[in-house]
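Just one protein chain is left out here, and the rest sit where they should.
Let's turn to chain A:
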């Protein structure tokens, strides 16, 4: 066995050094709004999306991250900003010389909410379940590990044997959320792997236990006193994540104190409104959440590079960033967040309708003057996507291209995006952080191995695939960075998408909320660190 492998951004030795400090939650955590205060308290979060399921293995999005983070634990955990992994259910790991076998030592003092001791068998069951369901984070593991290749070596030792060496498996380990295998198996119905049960029940080891759940209203969790990481002096006794779809209601509710926190990606008008009220605190953090317009590269006329070049020059980047977003976000010229390693140093495309027209003329010279109506799908309730679509529609109208805008809720749009047949021509949306590796952005959106469920762009270029594939199996970060730079630069040259900005997180909380610990992976919704001051 070797110990020279890196683990995401963190060297394994660094991880091992963290273990004693991580024990019982005694680490001095860098966090926002830190102050002395009393123990206990109740925190109410108004969420802009419904929690239609609590199953940790069937969804993997930002909108429903709170149930996964607070009811379940992974082998390791992402914390802080810049994000780093700390040991969690596992205390250490080793990678075999051939890079195929990853062996994790688990803690022996972890209990599920029903008091059952967590063992390696639970980890095996959890990963097999993810592979079987092929949903949520499971789709990330399918390309790298076959069913039956996760073994319980010992009661507290689990080994994963990969199909090929993987540079990102380590970064994905926090996504292996462990469920209570005995409890789930006992509630399986007709081989459904407990799906019906886990929609509205929790079988985890997480920091909070479920005390109420209503898909229309959200969930309430109570502090799990016996959680292995301990609690220290300050904590929350109860958390409630309430579904409040109306932005104005969330804002008013926060200002009046009905809620303690909201998501940190409000429009700048709303952030300014909250700030000027003097009743809330707004934490500001660099994040990794790229707003872009995904284009269907596989369908005419967007399968032509000249046409795509016309598209990338038809968006008013400055107007959008400086006027609508009021300069609160940073222009991001490619799909990789500018603050992440591997991002190439290129200048973003500019809004230039003359240039767009010349590319369009080149397209017409080859394909004729007839251009069909394009369809942009927008996310209902996310006005930024509608405004982007309107700007695009307006600019393309000046080029003589008609655009239809169709709005639908995120679950509907995301389902449409899963298939090249139903994917709209363009969809503006955010690519958030699920693990901190360039593959999270450029690999998943433009690599052929992820088509069609994650690579919704229908972009397939051998030059890019070769680099993305190679970057997945080597562990030298400098070399990987070079490969991602080359691949991303080619995708940029091919104008395979319209990349607009990398967002900042503006976390709004009532002034009595302390110790908010933001991480781009969890968007500040990992509540075990926070508390409400009396």
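Here, a residue touches a chain if its C-beta (ideal position, glycine included) is under 8 Å from a C-beta of that chain, and two chains touch if they have at least 3 such contacts; residues count from 1.
Keep this in mind: contacts and distances are computed from a predicted model.
Chemist: From the list "V-type ATP synthase subunit A", "Cytochrome bc1 complex cytochrome b subunit", "D-ala-D-ala transporter subunit" or "Ion-translocating oxidoreductase complex subunit D", give the UniProt name belonging to the chain omitted from this structure.
Modeler: Listed in its UniProt record, the absent chain's protein name reads "D-ala-D-ala transporter subunit".
Chemist: Given that one chain is not shown, which residue among A:150, A:181, A:209 or A:270 touches it?
Modeler: A:270
Chemist: I'm checking contacts with the chain that's been left out. Which of A:161, A:358 or A:390 qualifies?
Modeler: Spelled out, the listed residue whose C-beta touches the missing chain is A:390.
Chemist: Specify the residue from the set A:290, A:324 or A:401 that touches the hidden chain.
Modeler: Once the missing chain is taken into account, the touching residue is A:324.
Chemist: For review purposes, identify every residue of chain A that touches the missing chain, sorted by number.
Modeler: 246-248, 267, 269-270, 273, 316, 319-320, 323-324, 378, 380-381, 383, 386-387, 389-391, 393-394, 397, 404-408
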